[in-house]
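Notes follow once the structure below has been shown.
For this depiction, one protein chain was excluded, whereas all remaining protein chains were kept in their positions.
Our next item is subunit A:
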Amino acid sequence: MAINIRMRGKSKGGVAEIKALIKHPMESGARMNKKTGKPYPAKYIDMVEVSVNGTKAVDAQWSGAVSANPYMAVQVKANAGDEVTISLKDNTGETGTEALTLK
């Protein structure tokens, strides 16, 4: 199942602030399951990419210390009509992509 991303963005004077909410547990692998004494297996988003019209603008690497259901905001140079894409993957190989055409 693909990772769910909700994104918003508006261009103002050539700069667009892109905000995204991602649905993901972000399990760091350090949290213990008190019943079994074993840690919950790690599952966190490690790579995030934001591109404008297919050109990579932001390339991020995350650890398990980013909060669960991560919120991310970045600013990119883009005008109305440009297409902004966020694509990401987690350490188990699950991926997610979401695109938005700026207004």
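The definition used in the following text is that a contact is a pair of C-beta atoms (placed from the backbone, for glycine too) under 8 Å apart; a residue touches a chain by one contact, two chains touch by 3 or more; residues count from 1.
We take it that contacts and distances are computed from a predicted model.
The chain absent from the displayed complex carries the UniProt protein name "Thiosulfate oxidation carrier protein SoxY", chosen from "Thiosulfate oxidation carrier protein SoxY", "Multisubunit sodium/proton antiporter, MrpD subunit", "Beta sliding clamp" or "Sensor histidine kinase inhibitor, KipI family".
Residues of subunit A in touch with the missing chain: 15, 17, 19, 26, 28, 30, 46-47, 50, 52, 55-68, 70-78, 91, 93.
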